[in-house]
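Omission of a single protein chain aside, the complex is shown with its protein chains in their original locations.
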Amino acid sequence: MQDNYIIELKNVSKIYDDETTAVDNFNLYVRKGEFITFLGPSGCGKSTTLRMIAGFEFPSKGSILLNGKDISNVPPNKRPINMVFQRYALFPHLDVYDNIAFGLRLKRLPQLKKDKEGNPILKIDKKKIRELKSEYHLISKKKHISEEEKKAKLDALQEQIDYYKATPVNSYSYAKLTDKEIDTKVARALKIVDLEALEDRNIATLSGGQQQRVAIARAIVNEPEILLLDEPLGALDLKMRKDMQIELKEMHEKLGITFIYVTHDQEEALTMSDTIVVMKDGVIQQIGTPKAIYDEPKNAFVADFIGESNIYNGTIIGTKKVRFLDHNFDCLDDFPLNEKIDVVVRPEDVNITNEPGMISGVIDNKIFKGVNYQYTIMVGKNELLVKSIYDYEVGTKVNLNITPNGIHIMKKDYTVNTYTDSWINKNNQVMIDESPFDCDITQLLPGSFIDEEGYLVSKDKAHKYDLNDADVVAEIALDKIDVVDDISSDECQVVGQIVDSIYIGDHYRYIVRTENEEDFVFTSQYSYNLNDTIGLKVNAKDIKLRLKKEVSNYEI
Amino acid sequence: MVKKILGYSYIYLILLLMYIPILVLIVFSFTNATYIGTWNGFSFDLYGKLFQSEEIMIAVGNTVIIAIISAVCATVLGTLGAVGGFYAKRRSRAILENINQIPVVNAEIVMALSLVVMFVFIGNNIFGGANLFSFWTLLVGHIILAAPFVYLNVKPKLQQMDPALYEAALDLGCSPRQALNKAVLPEIIPGVFSGFMLSITLSLDDFIVTAFTRGSGLLSGAANIETISTLVQAKIKKGPIPPEMRPLTTIIFLIVLLVVIFISLRRNKTINVKSMKRRKLREKE
Partner (left out) sequence: MKFRFQRKYLCIPYFLFLILFVIIPIFFIIYYAFTDSNGNFTFDAFVTFFTTTNKINVLVQSLLFSTLNTIVCLIIGYPISYLLSNPKFNKNYVLVLLFVMPMWINFVLRTGATRDVLTWLGINGGSHPYIATMIGLVYNYLPFVILPLYTTMLKLDKSQIEAAIDLGCNRVQVFTKSIFPQSVPGIISAAQMVFMPTMSSYVIPETLSEGKIVLFGNSIYLGFANNQWNSSGFMAIVMLVIIAISMLVTRNFTEKDEGKEAATW
């Protein structure tokens, strides 16, 4: 039932003024008391989502519901939600005590106003009307929502405004908390974070870990319904971080409130959360328990981002049978026959055996990791990462087994590059991402050829076509894109930055993003670094074209 | 060692040369002689004359009043400008900062003249030949002199501030205005203070802008407003510094000295009154 959810995000998108989309169609339901983590690389939109929940940003589309009530456009100071900031954001001019008491001193408790007979005094609530009007104004300025949606929202608000204008309601007076009450609450918060002795200390004299605790105390002392934590452990050293992870988890159990935690550290997410939301490029990749996410990653990105993994290209060769590493394995997932898929195998799911095994390989490299050894084993020309507690020498030939539940199969996220906004220019080149690519346009009409004037002529020479400006869909296979080392050379057709790289057995798969935000996905034997700027070229024959309209439209 | 002695000798020699004129005035403020260089025996006569001189007392009063009012205005304007500019879009901030830079690099005399021609023009063409020059025009001149420096003093404090502080205050229940007062203002207070002190100094020391933009008013009544600068300038144009102004130098010197000592001692004070209050609160239980 909906009642279980404390906070719901429905189709939430955030589009900034410069039209960059930070969060795209985000849907999430959080149960009361849950510890939920947004996990993803930097720039994936996790912080933006958190800031929308806090109220520092308002969603461009969609709505955020707290206990079933729409709070999308409520300012942060009116939300029962508190945040622990990335670098704590403690007030340097206040000491520990005053930092923690900050929120309490602002709090006003409403008390019903009554007349002498004890009947509540009814009044027109001008403040409420003001608030509603300002929300009305905010929504009326939104750009990214449909007119109908906007109208519906505005009408609903107008109705409320009219109601409050016409109907007197209970009026309240507001009382501050007494010094005594504040002191009791602050003392309790200090106890929870173990800082009783430091209440008079200046913020600047505290260590990172202590500041962290003050930041937590400052947030929880207000008894929020939800506590937001924006990479709160990022500034701490490793040892401190581990300790704080455990403490935060304990605190969560003790307080019983909902925690929404943002991190890019997968280990942190796995240890602490009840639920993990993996994000990339503003889109949710997977939502699940830590175990589900680790064991059943939905795609190669999740598999690669969470824990260590081996990723291979595979083919389905039968019911629950898959071929990769030149061997046919049994598996648990059902996919259509002959489908090309990604296979993920966790290093600890591979067993080294002295008996004859499914596959065999030669140990290429070994690292002692404390509890076990990590081996890189060459299986044919593929690398396989394996963890084992047994000690083998480098160069040993070993046999390997992979059980069906250790083999995770997922749909390929990229099979081919498709560019739907391409067109043919006057030189019979195809324009992809505003760069011209040589291509063979005769493929658009079987048997045709190009005459001296550059027109396409049909096989029987009866028809002539001018394809200048024709809209086409261009497709380039992942392995048909080559890297040009010298980005200033003429060969180089497009330049971009590597934004993603995954190692797949014996090769890498990269995503290169150009200045115009067009992606080129390609595979390569060679290793490039993330964020490198590289040039790409494609041979004319490797670009597959498809006209959007019938070719007859272009006849002259 | 030789190096050190040479270094110190150089420093103290230059210091001595720099202070000679002031020291001479101070020394000869304790003797009742018309010209410096003649010693008529030790006396405090000149100090008595100083305080009896209505002319000087009026100038001192004017100077202080103008300095305080103009510094307060410049500080408020400059601080609001810096805070607003900090949160404005990059382009508007660049425009604001470029304009702010004009009075900083501009020659004082050009600035003063430009104000004067504007006031004259407006007086002639809008107010039918009225003379606009008064305390208010003088005040505008002094604010323009100082406000850009307040802006430049506050700006770095804003840049050093953790931008999340404002959001933290909102998160804890502050309205936007409360957040500015409770989170942002305490962070920039040192910059605001040094901007204020600089404004006072610039106003006290100013001659050109005062001479150009002044009119009648303040303690001078119907006559043109005299400040220490304009009065001294009028006197030294005709002859040596009048004897009764030598004690004025001594007094100004002493005040500056006290302020300097106060500033260098201020760093060491820390008394935590708050913690004592809290302890009391709990003892009552």
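As written, the chain order gives the labels A and B, with residue 1 at the start of each chain.
Everything below uses one rule, namely that contacts are C-beta pairs under 8 Å (C-beta built on N, C-alpha and C of every residue); 3 or more make two chains touch, one makes a residue touch a chain.
Computed from a predicted model, the values in this text were never measured in an experiment.
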Sole contact to the chain not displayed, among B:46, B:66, B:144 or B:225: B:144
Omitted-chain contact residue, chosen from A:134, A:319, A:353 or A:489: A:134
Those residues of subunit B which, in the complete complex, touch the missing chain: 4, 7-8, 10-11, 14-15, 18-22, 24-25, 35-37, 77-78, 80-85, 87-89, 92, 96, 99-100, 102-103, 105-111, 113-118, 120-121, 140, 143-144, 147, 151, 176-177, 180, 201, 204-205, 207-208, 211-212, 228-229, 232-233, 235-237, 240-241, 245, 248-249, 252-253, 256-257, 259-260, 264
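In this text, only the chains that are shown with their structure count from here on.
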Distance between the centres, which are taken as Cα means, of subunit B and subunit A, whole angstrom: 54
Touch list for subunit B against partner subunit A, complex: 162, 164-165, 167-175, 178-179, 182-183, 186-187, 189, 272, 274-275, 278, 281-282
Contacting residues of subunit A [partner subunit B, same complex]: 54-56, 75-77, 81-83, 85-87, 89-95, 97-98, 102-103, 106-107, 179-180, 183, 199-200, 218-219, 222
